[in-house]
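What follows is a single structure, written as structure tokens, with notes after it.
With one protein chain removed, the remaining protein chains of the complex are shown where they sit.
Residue numbering begins at 1 within each chain, and the chains themselves are lettered A, B and C in the order written.
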Amino acid sequence: MDFAPSSRAVDLASRVQTFLDEEIRPVEADHHQRVRETRESGGDAWQPLPVIAELQAKAREQGLWNLWLPHSSHVPEAKEYAERFGTDGGDGLTNTDYAGIAEVTGRSFLAPHVFNCNAPDTGNMEVLLRYGSDEQKKTWLEPLLDGRIRSAFAMTEPGVASSDATNMAATAVVDEDTVVIDGRKWWSTGVGHPDCQIMVFMGHSGDPEADRHHQHTMVLVPRDTPGVKVERMLTTMGMYDEPYGHGEVSFTDVRVPVENVLVGPGEAFAIAQGRLGPGRVHHCMRLVGLAEEALDLACRRGTERKAFGKPLVNLGGNRERIAEARIAIEQARLLVLKTAWLLDTGGPLAALSEVSQIKVAVPAMAQQVVDMAMQLHGGGGLSDDFPLAAMWTTARALRLADGPDEVHRGVVARLELGKHGMSR
Amino acid sequence: MDFAPSSRAVDLASRVQTFLDEEIRPVEADHHQRVRETRESGGDAWQPLPVIAELQAKAREQGLWNLWLPHSSHVPEAKEYAERFGTDGGDGLTNTDYAGIAEVTGRSFLAPHVFNCNAPDTGNMEVLLRYGSDEQKKTWLEPLLDGRIRSAFAMTEPGVASSDATNMAATAVVDEDTVVIDGRKWWSTGVGHPDCQIMVFMGHSGDPEADRHHQHTMVLVPRDTPGVKVERMLTTMGMYDEPYGHGEVSFTDVRVPVENVLVGPGEAFAIAQGRLGPGRVHHCMRLVGLAEEALDLACRRGTERKAFGKPLVNLGGNRERIAEARIAIEQARLLVLKTAWLLDTGGPLAALSEVSQIKVAVPAMAQQVVDMAMQLHGGGGLSDDFPLAAMWTTARALRLADGPDEVHRGVVARLELGKHGMSR
Amino acid sequence: MDFAPSSRAVDLASRVQTFLDEEIRPVEADHHQRVRETRESGGDAWQPLPVIAELQAKAREQGLWNLWLPHSSHVPEAKEYAERFGTDGGDGLTNTDYAGIAEVTGRSFLAPHVFNCNAPDTGNMEVLLRYGSDEQKKTWLEPLLDGRIRSAFAMTEPGVASSDATNMAATAVVDEDTVVIDGRKWWSTGVGHPDCQIMVFMGHSGDPEADRHHQHTMVLVPRDTPGVKVERMLTTMGMYDEPYGHGEVSFTDVRVPVENVLVGPGEAFAIAQGRLGPGRVHHCMRLVGLAEEALDLACRRGTERKAFGKPLVNLGGNRERIAEARIAIEQARLLVLKTAWLLDTGGPLAALSEVSQIKVAVPAMAQQVVDMAMQLHGGGGLSDDFPLAAMWTTARALRLADGPDEVHRGVVARLELGKHGMSR
Partner (left out) sequence: MDFAPSSRAVDLASRVQTFLDEEIRPVEADHHQRVRETRESGGDAWQPLPVIAELQAKAREQGLWNLWLPHSSHVPEAKEYAERFGTDGGDGLTNTDYAGIAEVTGRSFLAPHVFNCNAPDTGNMEVLLRYGSDEQKKTWLEPLLDGRIRSAFAMTEPGVASSDATNMAATAVVDEDTVVIDGRKWWSTGVGHPDCQIMVFMGHSGDPEADRHHQHTMVLVPRDTPGVKVERMLTTMGMYDEPYGHGEVSFTDVRVPVENVLVGPGEAFAIAQGRLGPGRVHHCMRLVGLAEEALDLACRRGTERKAFGKPLVNLGGNRERIAEARIAIEQARLLVLKTAWLLDTGGPLAALSEVSQIKVAVPAMAQQVVDMAMQLHGGGGLSDDFPLAAMWTTARALRLADGPDEVHRGVVARLELGKHGMSR
């Protein structure tokens, strides 16, 4: 169990930190403020501010670009794309190496986008990288890696409990050389971005005879295909998360060529598992950084503000709460690192339980640390003056996104009880 | 310890429930939707929709108006105002009697306003009722009771830890027949309402010689006095709580006549205690209703939705969580009732510990129940499709508003340890 | 909802408190010390020390005897027994009235026995009072009320999960005028007492045709019936709870006359429900007292001991924990009172959910308060120098005794979901 990052990863993490401190921090508050003002004045807050593209250009210039790309020892093609699309060092990174870098990007809401490392694009790019045909890669993966276009993922449905994927009602039926797509999806993250040009859609193949893990098909649906309609953008705790956002999207007799199917009809489950695993781990890596940021804020506020003649941290149980936050973060980070290391050394099947473990533990930890920091900030902690409200929403939403806590606890329990001979 | 409401209170609670079901529920979702649309299109979401005034008129007609007014056995003048301003039965209610009614209004975000029972107006009206001069009552209390104007409360400050009131930096200095007011307040709830015409302001009297509980003055400041400027409206978890809202307000050489002082210079602490006590209890009463509403939503969703072939409630620990929510709500409600009963039978000094106890216990309970309900709703629970996100924000904010949990725990501990001879 | 005790109950509670302070407290530590020494020297610690009988005589003289007897408005015969067996006032008490008295007795491990109000005897007496034939009452109830004999309850079995009573493997089969009893029970509380002469036994009737709630029979088994063998006494957290104790008892071809059956064959479930309800409530009433005692100990230690130049309570989060304990106790007590009041005014069916609610909430609360007090006592808190270790064990055991938390949460959830139309 060697969690130490390579020297290349240490260097990259340090440069990402420097970029964060010197390039992103100075413009961050202003960016959020302007988006808010645009939104509140009825303007189009979905249009990214020019500063984002400027930061992206700078980041790319420094090779701080597509750092999420897997190492070629895991996905051989990754090397080529890392070389062509700007990742310094010309190869992707192992999960262990990426952990510390992703953690730094989790301290800022702009950072993941700036480095082209944000959900859901990374997940969609990973799907294309691992499962895409040459044509699909050329058409969609390359412009995504280039940052020219954005993507969305359409899996969750409003009408059913999507934690049970077999509930899925939308369809993607192959009819000769065409795939006919119908249904309604929501929480299609990324669909709000003006550059969103491609959606990864999952639906029932229409073949009820297939075994239950081969009844679904994943297909690439260009955003402008007739019949695709974004019905509305959803809020999480009142926030739209512009410019990506979460859409409710209807698909009515949408037709795309059969070449748009990923891998083949009925193969969606395997792809989804492959997509969600790294996605969950990346979320957790960033949440560790988010929690560190919240603890920093708590310590700063708690030492600077005074009440009853003492710094806030010296009142009541505040110091003990600071300590509990530190203890919780350390444990969560180590479990993320262990998961990353297992993925690197044993692949996804070796880390099934751990991926679910961190998906339960890390968002809950982050939510708790942010809650503590809010409390130390008084009313300000709930306002837009601090990033805490947005941080809380991020952590809370991740107790549901990519599978609710309860489902992941079920996975962990199943694997645990399996050691004692229990089959289900 | 008799927590039973009078038959009049039972009748009123039942009529409030009927009004809620028949008049408010049918228009509620549409109201929120229209406010949201107005806000998002850059319109003026602060202007209350006409439906509010219509509902208020209906409520008043039925005597469901100003139900928060204290019973005349506690505040003799209350009877006169109850008669004149429409409360059915022509008198106010005891705290015990009001508890069940307030709980019903806590199930809806519109209800408190519809019945003229909403914070901060009730708190400000109570201040005027108890401490106002005849002139102050005539000028401000009567139009407030009438629902013609709205009010705000300006106590918390952005620059200091306001949980320690002696930190207060704003000033209200009497200079002959004028009070000169300077400083900056935030979380001045209600200041966003277009009908807000009066602010209750608290500031340092400028007399450092006075003992520490007699250094502050409370004064009525008409909203349109020169030098009063709403710098911005604050969000809580991204929400503005239109049409009331929470403002950051600057006061620059604001001058009002000395007749606007409440009770007298240096008397603010006593008034603030008198104001905050009932305010905290009312918040807690409503939060019990809010939690009941969340539990209802959880049960409904959990029985209607299915995953893995079972209703959601029958999966994992969901039933146990439903039970824990019920147990927590019951305990919280009873502690609120005990507090109300103590206030009724022994006055504020008899309930010092209990007011702080419920202020700690009830928002935390409500937050927890709402969190559980969210989890059962999946992504929908975080969206605007359900009131859960707004409920969560309400409960969370009340762990800070009117004193953070930590301060109230300190009060409870001090009184507890006092029984063991410890003076501080 | 009137939780106020009658003036008679107030008087009794005050006299019980005085008796506790003046008669029991002075001898308690010495009593425990002597039992411990006897046990450790290999002597017979099961023989009650003479001081118990002396205290019982004094308590009875003062009418502080059999205070658990139900009021005649609930069980008409109670009045006669209260008159004959020494309860001051010549009648039993309502649940609401008994609550405050039981709470006082919960502050001491000797008190319940001294007042003839201890489990399992009160439960067994209540069974005889409510369901016993005249002959059964004369033979067993009267000497129990007199304190001349003791009893045990034999329901839980070692070989099966007894939380599901239909798992029960022991049998009580009527064979003409004899009941033949076979099986093995454990956690038969009271069986260790040298005066234990009667056991209330529950077993399967041998009739598999009967509906599942009429397959079990309850029967009185004299302790000295051939075939009854106490295999061993069990410990809870290393403690034997002398002189009552918890036995594992085998029944081998035990034969008693059919007249010993309670009510009739197949009626055990109804009786068990009737028995366990009040038993659970009494346990909870006493646990509230136990928690108050622990909080008292915590406050005393925390104010008297110093570290780092301050009383312990002023270090870290200790004051907040004292406050949390107070808040938790208040809520738990009120829920117990509500349950008592519901039982008084609506009977057992009106309080089904609440009985399970307190059975979940109160032991957990008590365990938590005791844990906090232990922590403030350092190593001493775990030793025999303070009653905290025994208190903890009592509270912890009651999360399992009379139904584990999980089963009671299930009951609460079932009743809650029933309101939403869910049948199971």
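What we mean here is this: a contact is a pair of C-beta atoms (placed from the backbone, for glycine too) under 8 Å apart; a residue touches a chain by one contact, two chains touch by 3 or more.
This is a predicted model, so every value here is computed, not measured.
Of the listed residues C:163, C:250 or C:273, the one in contact with the hidden chain in the full complex is C:163.
Shown as candidates are C:47, C:62, C:273 or C:375; the residue that touches the absent chain is C:375. Among C:29, C:53 or C:237, only C:237 touches the chain that is left out of the view.
For the chain left out of this panel, the touching residue among C:83, C:259 or C:384 is C:384. Touch with the hidden chain on the side of chain B covers residues 316-317, 319-321. One chain is missing from the display, and on chain C it is touched by residues 39-43, 156, 158, 160-164, 167, 186-187, 234-239, 246, 305-308, 312, 315-318, 374-375, 378-385, 389-390, 392-393, 396-397, 399-401, 404-406, 409-410.
Interface residues of chain A with the unshown chain, by the touch rule above, are 1-4, 295-296, 299-300, 302-303, 311, 313, 319-320, 322-324, 326-327, 330-332, 334-335, 337-338, 353-354, 356-357, 360-361, 406, 408-414, 416-417, 419-422.
The rule we apply is simple: only the chains that are shown with their structure count from here on.
Among the chains, the centre nearest to the mean of all shown protein C-alpha atoms is found for B. Using CA-based centroids throughout, the chain positioned farthest away from chain A is C. Rounded to a whole number, the gap between the C-alpha centres of chain B and chain C is 43 angstrom. Averaging C-alpha coordinates per chain places the centre of chain A 38 Å away from that of chain B. Counting only residues that touch two or more partner chains, chain A has 316-317.
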